[in-house]
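For this depiction, one protein chain was excluded, whereas all remaining protein chains were kept in their positions.
Lettered A, B and C in written order, each chain numbered from 1.
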């Protein structure tokens, strides 16, 4: 997926700075991946016998999936100047990823889906942070 | 729509504070409405002869629609404790609404769809701000 | 919400047939409402003590919310000719609404949120069907 994301950024008529482009492509890929994995983790939690203990985890997974999907789409757009939106949404996205990772880490030893989800969320959180820092 | 939103908040087994509930329902309704109106404004701009002058407006409309849709869904969820996500996402949502309103206001005299969209965005911005203040 | 949806359809530079416009506005409003209500029902089910018995209901709620949100956005766009997409997506949307209504109806006597959700899904299903018939 990052391969095509970079190819699309290169094909954009507006252009972007080349150093940023790598961080940007990595962050976009992480957001879309995290949206998918959080959706999957919520659904796996739902199928566990202990689902009642996982209600908070499911809810945080769904929140994180929604925020990551929106962030991935907004970061994809290069036309116009959306820097204030991008910045505040990256803050929200790393907050959501950190909250979801913290919740999934509690169940990571019990449930492989929570272990993978926590890992993917931490990675997305890091890439949002790195992109935010490169913007300021 | 707010009628059903309130009925669903009342039917939630977890419950929420009653004063917050009105502000919450109003903000959720505004987010879903703003997502729809921004999608419509982007599409109307796209059909204008002067579309080349409206590229930034279309892009901001699409960003705002994505952020509002995510915010509406996250606010709808009452299970678990997502207060940090809610707060940072409300900040991002009012930023997106303010940016979209400012852009649409530039074309409000020329295009009725931008006038309506600016109005709906300002309202959503205000309701996000009001909800944020009631949370702190 | 339907008031603003109709105003935006009227403000669209491309125009649409007036009889269709009412059915279209009603269906768009129903799709956005159904997306919100299904998200709320999934979250309320998740907070019930009997959540383990409601796993299928939650999953269908989430599917229905996703399909309705996509359908509401696609129906909102009037530019270009998306009639084949619109038709097949309306079919998917009424299928999802019918499945979600059938599932929620099983719990409607026990849970007010399922009762409301079933009602909103049936209404959305009917409006999708009516719009589909007006298109052929």
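To be clear about the criterion, a residue touches a chain if its C-beta (ideal position, glycine included) is under 8 Å from a C-beta of that chain, and two chains touch if they have at least 3 such contacts.
Note that the coordinates shown come from a computational prediction; the quantities given were computed from them, not determined experimentally.
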For this session: Check each of C:30, C:51 or C:96 against the chain that is not shown and name the one that touches it.
Result: C:96
For this session: Identify the residues of subunit C touching the omitted chain, counting contacts across the whole complex.
Result: 55-60, 62-64, 66-67, 69-70, 73-74, 77, 79-82, 84-85, 88-89, 91-92, 95-96, 99, 103
Exercise. In the full complex, which residues of subunit A touch the absent chain?
Worked result: 1, 4-5, 7-14, 28-29, 32-33, 35-37, 39-41, 43-44, 46-49, 65, 69, 72-73, 76-79, 111-113, 116-117, 120
Seminar exercise, completed: Interface residues of subunit B toward the undisplayed chain are 42-43, 46-47, 49, 51-52, 55, 58-59, 62
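In the analysis below, only the chains that are shown with their structure count from here on.
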Exercise. How big is the gap, in whole Å, between where the Cα atoms of subunit B centre and where those of subunit C centre?
Worked result: 19
For this session: Please work out the Cα centroid separation of subunit A and subunit C, and write it as a whole number of Å.
Result: 27
Exercise. Which parts of subunit A, given as residue numbers and ranges, touch two or more other chains?
Worked result: 55, 58-59, 62
